[in-house]
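A single protein chain has been omitted from the complex, and every remaining protein chain is retained in its original position.
Right after this comes chain A.
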Amino acid sequence: MVRLLAPLLGLLLGLGALQVGAQDSRELLLWHGYRGAERQALDALLEEFNRAHPETPVRALAVPFGSFPDKLSAALPRGQGPDLFIYAHDRIGGWSETGHMIAPMEALLPEGVLERFPPSLLDAMSYKGRLYGLPLNFKSTALIYNRALVSAPPATVAEMIDRAQQLTSRERGRFGLAYSYTEPFFHGALMNALGRGPFDNSGELALDSEANIRSLELLESWARHDRVLPEEPNSTLVTNLFNQGRAAMVISGPWLLGEIDPSIDFGVAPLPRLVGERPLSPWIAVEGLFLSPWSKQQQAAVSLMAFLTSTASAERLALEGGHLPANLAAFDNPQLASDPVTMAFRRQLDTAVPIPNHPAMTLLWKPLETVLKKVVKGAAQPADELQRLQEQLSKDLAALENTQRRVAQSEELPLWLSLALLLAVLVAVMALWRQRETIAGSWRQHRTAYLYILPAALGMLLLVFFPLLYGFLLSFTDTTLLNESAPLASRWLGIDNYLSILGDWNLFYGESGQRSINYDNFYWTLFMTVCWTASNVVISVGLALLLALALNKPIFGRTWFRLILILPWAIPNYITALVWKGMFHPQFGVINQGLQVFGFAPVAWFDSVGTSFFTGLVTNVWLSIPFMMVVILGGLQAIPRELYEAARVEGASRWYQFRAITLPLLRPVLVPAVILSVVWTFNMFNVIYLVSDGAPAGANDILITKAFRIGFEKYQYAYAAAYSIVVLALLFMYAVWQTRVSGAFETGRGAAR
């Protein structure tokens, strides 16, 4: 065994050493999220830069959108990561408050660079008076219309809705207007037209302002009164409808252009004007070039930024990469200036508003989306709902800002705490010392066993239990986005997080007349999690057992069945989960279509707690059966066939054989599989997040998705850690009980004593 392993490990270590290789210290590292044509245009520019500046060669690294923010926040605060990176501007506030993520850069800029950009885009890149990056391009939405259905773009909103109503035929699945109207990014156009958006003049949160309430009422009337919008929109659906000529007008951005079917003759125009008010003013996301505070070559990085935002580079990125350049001089390029589509987006910039880069903005996306979804379904009144959201978000914000203030007071680690820690260590050492004889004795006596376990145990200690300890400590602090980099002592809080989780008895909200369940409540979520876990495990283990038994004996076409039945495990579940979500779409999903073929009424799957739960359940069972089936198939191989033969001779029935032979002999394999699948299902993040996403209004969130939302949508890291520790404690209690009941700790038959 050892002979076999040593060369293998050596090989792996060698591979590792080879790859780490020395990095050129003069190199400039640039991270971006581009692919396709956009990336090729960038690469060409970087090559040009490298030819002109051989002393500081640029190396680019593309990072997928889904992991980019995680990668940045893992690397940058620890002094790792790139010299500069390209990212959207709306996180500047949070990053600047965290510290160690981005560096202010106005001092390093060459003369005249700032004049390239319009003031609104420079504002977007600034926070509290400091400039944190150079704008590279902007992404704005505009009205894209099908010329075959709409000859000229509407000038006013009333005109747009009128035209849309004429073109809508809900039974035929045709719509006058389609856009992702439940996403706050798109709804911003209405909020900005009627008022100042989510924040007031002084930068305070003002979601329940008159204007914001009116914006929701306006959307509600489009969706519920004029009925010109499709249900449960998303960007794929909007693209689809437009490509099939089933949506006459859509509100979308330049990213849609590449996907429009060549047979569709389309035009682009700025969004129309509200009668007597401003035009609809969409939010824009500005992609900027940011500087790492750790870069050793900040000056060189800034020259690269200046190069990439120069007019020549901007023209190239626009022409080859489809950018809407932040350097507006590029729009004078004859080829761009003569392109009506590009110029329509350029005109839209004049009325558009950059997304506020206030840290509070990031807290707003998800809850505002929930409110929008409720309002367009008629499940809530705009005014009430916005007031409730304003209250709740103000509370979350105050909690965040409190943590920052507390750090500013910079407390010392309380004396009693350091003493307690010292005492605990002393007690542990003494206990170990007193037990040294026993420990040494048991080591000598059971050395073989310990040696067998040692490698696995060491790995677990380092890569599992250390991170767990980190999470455990974190849960006793008040760490949030805003005080993340402060020393631990000044963040120490004690058990407050646990008290507020377990002491959350606000089971209902609202007056007694119309009380509704508070879906954010811990105990509701726990209840849902238990239902979710129990139903999933029972159904998937039951079905998997049935299928494994059916497959265990020869049958015509067995190899094929076996292969087909493991497919859901083999295909990345990210896409299959989304296919299931699409199948459950209330208006365009095949499941409802199938129901209608058989004469049933379609079901609004994501509108009620039960049906929404069902969508997740079906998807998860479908995904988890193959694994369970393979485990059981493996276990069935351990059952000697002679037992069945003997039973048959005795005249035992099939059912009796199953109960008396199969089940008991399968138990050693089945019990751990069941325990682990309970643990996994309890923490099954993907399916809930991708399929129902907690719909309606977070009722179907389970503890893990809630912990994620607290940690990564509300930025209360410590609270999320405490949530996770509670999850761990619950699962631990379950595991102790289950192992007791099922005797999972038993050793093999006749084990060595």
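In the analysis below, a residue touches a chain if its C-beta (ideal position, glycine included) is under 8 Å from a C-beta of that chain, and two chains touch if they have at least 3 such contacts; residues count from 1.
Everything that follows uses one rule, which is that contacts and distances are computed from a predicted model.
*Asks:* When one chain of this assembly is omitted, its UniProt record names it as which of these: "Molybdopterin synthase catalytic subunit", "Maltose/maltodextrin transport system permease protein MalG", "Oligopeptide/dipeptide ABC transporter ATP-binding protein" or "2-oxoglutarate oxidoreductase"?
*Replies:* UniProt lists the chain that is not shown as "Maltose/maltodextrin transport system permease protein MalG".
*Asks:* Just name the one of A:28, A:42, A:63 or A:528 that touches the chain not displayed here.
*Replies:* A:63
*Asks:* Using the touch definition up top, pick the residue from A:259, A:332 or A:350 that touches the left-out chain.
*Replies:* Final answer for the missing-chain contact: A:259.
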